[in-house]
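In this view, the complex is presented without one of its protein chains, the others remaining in place.
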Amino acid sequence: MKLIVAVVQDKDSNRLSNALVDQDYRATKLASTGGFLRAGNTTFLIGVEDEHVNKVLDIIQNNCKSREQLVAPVSPMGGNADSYVPYPVEVQVGGATVFIMQVEQFEQF
Amino acid sequence: MKLIVAVVQDKDSNRLSNALVDQDYRATKLASTGGFLRAGNTTFLIGVEDEHVNKVLDIIQNNCKSREQLVAPVSPMGGNADSYVPYPVEVQVGGATVFIMQVEQFEQF
Partner (left out) sequence: MKLIVAVVQDKDSNRLSNALVDQDYRATKLASTGGFLRAGNTTFLIGVEDEHVNKVLDIIQNNCKSREQLVAPVSPMGGNADSYVPYPVEVQVGGATVFIMQVEQFEQF
């Protein structure tokens, strides 16, 4: 058995939860901050049998993969009009950092 | 040495903390949600020497074991009187999901 520790952005967290539940994988979520990813993030603990690891990694990748997103320009309220960019810009969002650990013993009570 | 990662329901969390402290085991608690167990839950990290693992598992089982609880009926305030059950019902509470991991190196500063 493996314990998958996956750090994902908050914005992808609910979608990942739902996708895992849809496929009968059970995860617990820990509120976490900073570091691996720029924005607020959530750490998932997912316990799976060895032969399910690749399936769970696919689910994580499909729901959290780093991608570019167009962000609408914000008008420069009281800001520096010289640096104002009047068209949408692409920013990178999402991404997942995943550690897979060996579980020596698993118990349910 | 082992790191025991135990996900338990919030309602059992304080009792488990106290039982661990009583027997001189030290744990850290992480706020967690969803997944392994229906209600709000708490993730315990407990570092122990190998020969203490079974003792800690006993403590977790004794304090968090899944069990049935009688819940008093609630009067159907503005609800559907047809579906009102006028006697206590049994619901399942508690339960623990426990992963035991090998610790390669342990340090205290």
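In order of appearance the chains are A and B, and numbering begins at 1 in each one.
What we mean here is this: a residue touches a chain if its C-beta (ideal position, glycine included) is under 8 Å from a C-beta of that chain, and two chains touch if they have at least 3 such contacts.
Every value quoted in this text rests on a predicted model; they were computed, and no experiment measured them.
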Who touches the missing chain here, A:14, A:66, A:92 or A:108? A:66
For the chain that got dropped from the picture, name the residues of subunit A it touches. 2, 5, 7, 30-37, 41, 43, 53, 57, 60-61, 64-66, 94-102
When the complex is taken as a whole, what residues of subunit B touch the one chain not shown? 1, 3, 17, 20-21, 26-31, 45, 47, 101-109
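The definition used in the following text is that only the chains that are shown with their structure count from here on.
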Could you put a whole-Å number on the gap between the CA centroids of subunit A and subunit B? 26
